[in-house]
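The following block contains the structure, expressed as structure tokens.
Moving on, here comes chain A:
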Amino acid sequence: MTEPGLYHILTLSALLFCTGMYGFFTRRNLITLLMSVELMLNSVNLNLVAFDRYVWPEKTEGLFFSLFIIAVAAAEAALAIAIIIHLYRTHKSIDVQEAEELKY
Partner candidate 1 sequence: MSLLLILIIPILTAGAVLLCKTDEQVKWTALAGSLAQLGVSVALYFLFVRERAITGQESLILFEERYPLLSDAGIFLHVGADGITVGMILLTSFVLAAGVLASWNIVYRVKEFFLLLLLLALGAFGFFISQNLFLLFFFLELSVIPKFLLISIWGSGKKEYSANKLALMLMGGSALILTGILLLYFNGGRTFEIHSLSRVVFSDRLQQVVFALLFVGFGVFTALFPFHTWVPDGHSSAPTAGSMFLAGISMKLGGFGCLKIAMYLLPEGALYFSHIIIVLSVIGILYGALATMMQKDLKYINAYSSVSHVAFSLLGMGMLTQTAITGAVMQMISHGVMTALFFAVIGMVYERTHTRMIQEMSGLMKTMPFIATVFFISGLCSLGLPGFSGFVSEMTVLTGSWEKDSVFHRTVTIAAAASLVVTAVYILRATTKIMMGPPQLPGENAVTDANTKERSAAILLTAGIVWIGLFPAWLTALIKPDVQQIMKRIAGL
Partner candidate 2 sequence: MTDFFLLLKNELGLCVLLLFLLVMKISGRDNASFLLPAMQWLLLFNFVFSLLFNSGGRLFGGMFDTSPLLAFQKAILNLALYLSSLLFESWLRKSAHLAEFFLLTLSSLLGFFLLISSAHFLMFYLSLELATLPVAALAGFAPMEKRSSEAAMKMILSAAFSSAVLLFGISLIYGLAGTLYFKEVPAALKEHPLTWLAVLFLIAAFAFKLSVVPFHLWTADVYEGAPASVSSYLSVISKGAVAFVFVSALHKIFVPLKGQIQPVLLGLTLITILIGNLFALRQQNIKRFLAFSSITQAGYILFAISSLKAESFTPVIYFIIIYIFSNLAAWSVASVMSSSAGKENQHDYAGLYYRNRFLAVALVLSLVSLAGIPPAAGFFGKWFLILQGASAAKGIITVFVALNLILSLYYYLKWIWVVFQNTNAGSDTITPTRMEKTGLILCVAGILLIGFWGDLYRYIVELVKPF
């Protein structure tokens, strides 16, 4: 077993990203959807950090970028949860399929 290299990590992050997407496409609970998005964002973080470490060791932009992503993701989650709560008030449910009134 060799030490994990860039491609391992990239593969992992890609898998993570796909998992997130899969969750986003299939889950019905809004909170879970949000969590799936977080997974996707985390895969991006992983990417950035890995690139920093393996490809551009002399730079730190990726690192900082991932920090900002985490912060913004938190804000986003907060807002999303607020909206979901609002949705719960109006729909009495946080099932995404309950909110399909707007279409066509």
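Just so we're on the same page, a contact is a pair of C-beta atoms (placed from the backbone, for glycine too) under 8 Å apart; a residue touches a chain by one contact, two chains touch by 3 or more; residues count from 1.
Inclusion criterion for the candidates: all candidates are chains of the complex that A comes from, given by their letters.
Owing to the predicted nature of the structure, the values given are computational and were not obtained by experimental measurement.
Only one entry among 1 or 2 touches chain A in this complex, and that entry is 2. Only residues 17, 20, 24, 30, 33-34, 37, 40-41, 43-44, 47-48, 50-51, 55-56, 59, 61-62, 64-65, 68-69, 72, 75-76, 79-80, 82-84, 86-87, 89-91, 96, 99-104 of chain A touch candidate 2 when the two sit together in their complex.
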